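Working notes, beginning with the structure itself.
Missing here: one protein chain of the complex. Every other protein chain is in place.
The block that comes next holds subunit A.
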Amino acid sequence: MAEIDQSGGGKKGGKKRSKKASTKIDMTPMVDLGFLLITFFMLTTTLSKPVTMQLNMPDKTDTKETSPVKLSETLTVIPDEKGIYYYQGIPTEAGTKLEKTNYSKDGIRAVLFDFKKRIGNNFTIVIKPSKGAKYKNIVDFLDECAITDNKRYAILEIDPDTEALIKRSGL
């Protein structure tokens, strides 16, 4: 222990004693400060941990034959700043119906769940972000894919046909 034994000796031969100052110091403020700093470092180290979302893109140089996907099993979504469009089929055909929803729980998530239930495990999502889309919109949508447990998706560039379809629908 850090205390120094001062009791030894006693009265011996009536020697003169100089008054000894206590060697004990009050450590309370030091401990207080110590714990305050510990709390600070503990909170700062655990709070700012970024997480990541992994995104795999196809290999551009790889020309291997890819497995074909049925048109009836795919859904094309177009994330945009103001909402999210989706359709099934070919954009140039007159019968293709474009619909619009939002990024909320009852919006795109419900749609994805619905399609997944109807189509099954082969459900594939084609993502064609619009020109005005923000980065946040894409991440939100990829997040929805993760929430609804859809792993089959591909990010493509938007084509003029799809843009024309959005314009035509007037949504």
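By our rule, a contact is a pair of C-beta atoms (placed from the backbone, for glycine too) under 8 Å apart; a residue touches a chain by one contact, two chains touch by 3 or more; residues count from 1.
Everything that follows uses one rule, which is that contacts and distances are computed from a predicted model.
Between the names "ABC transporter ATP-binding protein", "Fe-S cluster assembly protein SufD", "Ferritin-like domain-containing protein" or "Biopolymer transport protein ExbD/TolR", the one given in UniProt for the chain missing from this structure view is "Biopolymer transport protein ExbD/TolR". In the complete complex, the hidden chain is touched by one of A:20, A:131 or A:167, namely A:131. The chain not shown here is touched by just one of A:31, A:71 or A:164, and that residue is A:31.
Across the interface with the omitted chain, subunit A contributes residues 1-3, 24, 27-28, 30-31, 34-35, 37-38, 41-42, 44-45, 48-61, 79, 105, 129, 131-140, 142-143, 146-147, 157.
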